[in-house]
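Subset of chains shown; positions unchanged.
The first chain written gets the first letter, and so on, giving A and B; residue counts start at 1 in each chain.
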Amino acid sequence: MGAHDSKNNPTQCKTSETPSKNTARLLVRCMDRKGLVAALTQRLYELGANILDADQHSDTTTGLFFQRIRFDLEGVGIGRSDLESRIRELTDRFAMEMKLSYAQDRKRVAIFVSRYDHCLYDLLLRHRAGELDCEIPLILSNHPDLRFVADHFGIAFHVFPITSQNKDSQEARELELLAEHHIDLVVLARYMQVLSKSFIAQYPERIINIHHSFLPAFLGSRPYHQAHERGVKIVGATAHYATPELDQGPIIVQDVLHTSHRDSVQDLVRKGRDIERAVLAQAVRCHLEDRILVCCNRTIVFD
Amino acid sequence: MGAHDSKNNPTQCKTSETPSKNTARLLVRCMDRKGLVAALTQRLYELGANILDADQHSDTTTGLFFQRIRFDLEGVGIGRSDLESRIRELTDRFAMEMKLSYAQDRKRVAIFVSRYDHCLYDLLLRHRAGELDCEIPLILSNHPDLRFVADHFGIAFHVFPITSQNKDSQEARELELLAEHHIDLVVLARYMQVLSKSFIAQYPERIINIHHSFLPAFLGSRPYHQAHERGVKIVGATAHYATPELDQGPIIVQDVLHTSHRDSVQDLVRKGRDIERAVLAQAVRCHLEDRILVCCNRTIVFD
């Protein structure tokens, strides 16, 4: 066999933010006022941090200020707890809400599926290719069908069949499993069960769902059937954080594709798969890289 | 001055169907059965017609068959009324609904506007560039503001201010004017008045409206405000035939554009203009070229 063409090795591909590098991400939110950016960046400079990216948004309606700063930890001479308290001194002074996270602390993700495999494969393939910087220790399902997919990727697969009778107890067992595995993010990859409000309350802004319509059009079930019935010329998909109000959570990513009179409902289902998986993967990537802030049921996505 | 670069003259640009050529378009609809295409094309062959385009659709849900045939009239040795009756013999035999139209009979269009000018300019510029094969003898408005645009293009401009008191009488006068000018198609180019049901009933499937959202999301007024409020990541526009049920008519063309948290309502309004004018122009072009059939409040668009 010829020389290894290592330059073509897809496992060397990186996301735009090199995964697991020694960097931190600071998200802040507060009322807008002068000097916020100067104060934050000055503090980071004092701490020896090199700013790699900085993005900000001022919402004119609410008067709120949002910022995401990604910085290099190489030159930071102090430990995490010191770093955090030094930053918190500053953010407290400005009454900022803050969140500090570290690229090296890869988030731990649990994927929920039912019997559709397209979003699941897509997430697992992107994960293996290095596009999603996280751990995926478990896959949960209400059906046993997709175990072979989990096996192919070497991921534990747990089946929790759901009936109206056992829903509470099964969700309790699921939550236990999530806690045990220190799960940071739940991804509903076409999971065909509605989670209870109490389940959702455990993971605020940490459950991402994919809805197969361009919300708020076609709420509820069978959106492709609704779309076909109405005769629309586009169908879409929406990734959003799950909230107790079904299909009402903050929208993270949406995309659409064009259709025509030639498309049957089944065609819409088929074509929709491509857009569903793309939209979900994009939302998950943004969450993993701490690019999303939520305010007033809307998202600020620094991408 | 150098030689005229006539090859670059935009007025020589043609739509894909050379405007006003000596061609006819036959639209038919009936229950699907064997031999329909053979019978139709055989009849046209007997009449000396060369088929330039043929498109068909069988709707599996309703069992209906739809066809559009565009043919050259050059070799047809008989007059219009003979041609029509020879075709009707055939379509009657198959219980087909049929409609025959001639490219040389350019449709006559009236444009309704209020105070937004972007769709109006767009239609008039495309018309002048030869993209819309029609006559535009009149522009009607409930405001005098856009008269100067009509003047620039040399088109008659009529103002009909509307109040709740005078709406009936003003609409009656508008309908008179349309009748007098033998108008075939009414285009509501961001006309900010709801037409009465009786007005709409006069022009079934002959009034095209542009709605500034991707229907059925954000029905009714101020859709950009609704979109901003909901935090969607796409906004869109929908061209549809007007029906008595507001925003419920058969959808002809839709398109969207991506937005982000950075977009204020006013940004959505600004960005939306581009998509509104593109969608409306596309719908009008399809109508003018007899590419649209309506069935069950959905459109079949042979494009």
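Quick notes
One rule holds in what follows: a residue touches a chain if its C-beta (ideal position, glycine included) is under 8 Å from a C-beta of that chain, and two chains touch if they have at least 3 such contacts.
Not measured: the values here are computed from a predicted model.
This homomeric assembly is drawn with 2 chains in place; in total, the structure file defines 4 copies of the chain.
Following the convention adopted for this analysis, only the chains that are shown with their structure count from here on.
Residues of chain A touching chain B in their complex: 57, 59-60, 214-218, 230-234, 236, 250-256, 258, 260-262, 264, 296-301.
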